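Here the structure comes first, spelled out in structure tokens, and everything after it is commentary.
With one protein chain removed, the remaining protein chains of the complex are shown where they sit.
Order of writing sets the labels: A and B. Residues in every chain begin at 1.
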Amino acid sequence: MAKELKLMKGNEAIARAMIASGTDGYFGYPITPQSEVMETLMAEKPWETTGMVVLQAESELASINMVYGGAATGKKVATSSSSPGISLMQEGLTYLAGAEIPCVIMNAMRGGPGLGTIQPAQSDYFQSVKGGGHGDYQLYTIAPSSVQEMYDFVFDAWDIAFKYRNPVLILTDGAIGQCMEKCYTRDYIPRWTEEERRQHAPWGTWGKPATRSHNIITSLELESSRQEVFNQKLQAKYREMEEKEVRFEALNCEDADYIFVAYGTSARICMKSMELARAKGLKVGLLRLITLYPFPKKQIAELAKKVKGMLCVEMSAGQMIEDVKLAANCSIPIEHYGRFGGIIPSPEEVLEAMEKEIIK
Amino acid sequence: MANLDIVKPENLVYTKTKVLTDNVMHYCPGCGHGTAHRIIAEVIDEMGIQDKTIGVSPVGCSVLAYNYFDVDFQEAAHGRAPAVATAIKRLNPDCFVFTYQGDGDLAAIGTAETLHAANRGENITMVFINNGIYGMTGGQMAPTTLVGMKSATTPYGRRVDLNGYPLRITELLATLPGTYYVTRQSVHTPGNVRKAKAAIRKAFENQKLNKGLSFVEICSSCNSGWKMTPVQANKWMEENMFPNYPLGDIKVDGKLCENITAERLVLDHPLTVVNK
Partner (left out) sequence: MAFKGQIVIDTEHCKGCGVCIEACPMQCIEISKNVNSKGYNYTHTVNDKCIGCASCAMVCPDGVISVYKVKC
């Protein structure tokens, strides 16, 4: 498939981008509101074109461990799910991080806790960036706010995953997964050849030739002194990501007195709220977070020196605000506005919150 | 007593295979894991597939199996080895993929993954070490612990009313159309080791046919968990484990063996009460 402009759902964009980005395998389990990812893949039959393997697993436990097995052979392997399924995958995610296996996971967040609702939410922020599983680890977490970004970020995710040997989480929500927008597709990148796989993943378990010792993929180290050294290595990797891989979009922040801080669907709403504010003569800007881990700490600290206040907008009871406050060192008024349980706030109510809580 | 005239390279008839590393195994003296490892490694050696074999180790005593096999290896989360192996094989169909799991890993926490990998007919080899106990964590009850058998969590013996029945997952798997070869072996005598090795060879050869999952249970002893000497444990295994877990092929080339009647599979449920 060449470059085209198409109308598609966010979930469909993820699936099509997987095929186009040379993904070798997808292992998933149906869950609303992201089942169209696997449905699209099954309908597209990429095993007949690119050779990509697609398999419906018996559970999210199985699918994330299939990602572990396949990705540990140095292939590009992905999965997707929604909040309850991602909770089930936490064991696999910490093993993937601990064994330093590059892979891509998409979470189309829905409201919780528990079985919650199937409507969109952003209440998995803590789970995503504070380590949902056990141990000191980080997932590179990237938050698209349009169907186009759903598509594009799959390509970016592979680059980061293999550059750092780290799992990448595409953190979106049911709204972006389900909404239909125009999307520019790209030329296909062929799947890696056998030689390319070995070159990109010399650590992979692809069969031990006589010329090297056996490759072992494990997260186990019974010797504490060695585990500590390994953890230090992981931390150094995370610091490097924090240094080099932060992504964000600053809109109307140059002259702003007040800014919204938001990601994903909330950022889309804030764009409209910002327009409404500007029409009223209020100098309001938007810092749209693209990476949630690494978090744009420096940029928020800089902005905190310039603006009078920030409103964090998130479809949660207030999770991301903790990192914003930490980054700004609580030097200016920072408040949270959120709807949750599957409710999406309107641009008007978001602006009203800004006026009431921050501008006053 | 050494007859040094005989000890010459040309007279060597048996020595440890090079597919095993020189690392000293951490297993207790007399543990069947070492023997099971060795015969798998010998099969890999004899088939000349060291460069194409990918193993998956479980959580439990054999978690460190990757230190002993000189092939590429992955260590899976507890119970998930069949899912891990599924993806390895699907993405690397030319490789020989095997899992090596104990009873807690394969038949308790990983039952779903085991059953579904078998039911999908994944073209992999699963080696199942059944010693009726959780060895690594200190001798707790396993799904395969016999009725009446004492363990750290059944100190007065396993009770059916409290703990349910010993799970004969091997018989269960044989009933699924996705399994191509299902057998139960042991490695406690020279004859049994030879048979078990032949079974493992068949289970690996089957991967060339792409006809479904090959499953080799090795009924083994856990002398430290059972609190016996290695030799006593092997005798106890013959007397108590084998009536509940009868040795031999159950399904070969996709067909149930002639001696495997419905009664043998289902009705003759193990209710032998052991007293240990």
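Annotations
Operating definition for what follows: a residue touches a chain if its C-beta (ideal position, glycine included) is under 8 Å from a C-beta of that chain, and two chains touch if they have at least 3 such contacts.
Bear in mind the structure is a predicted one, so any value in this text is a computation, not a measurement.
In terms of the touch definition stated at the top, the absent chain reaches B within the entire complex. One of B:K52, B:R90 or B:H188 touches the chain omitted from the figure, and that residue is B:H188. Across B:K16, B:R159 or B:K227, the residue that sits in touch with the chain not pictured is B:K16. For chain B, the residues touching the absent chain in the complete assembly are 1-4, 6-8, 11-17, 20, 24-25, 27-35, 38, 187-190, 193-194, 229-231, 234.
Simple rule for what comes next: only the chains that are shown with their structure count from here on.
Look at where the CA atoms of chain A average out and do the same for chain B: the two points lie 40 Å apart.
Those residues of chain A whose C-beta lies close enough to touch chain B in the complex are 24-25, 27, 53, 55, 57-59, 61-63, 65-73, 75, 77, 91-92, 95, 99, 204-210, 213-220. Looking at the complex, you find that chain B touches chain A at residues 21, 50-54, 56, 63-64, 66-67, 69-77, 80, 83-88, 90-92, 95, 112-113, 116.
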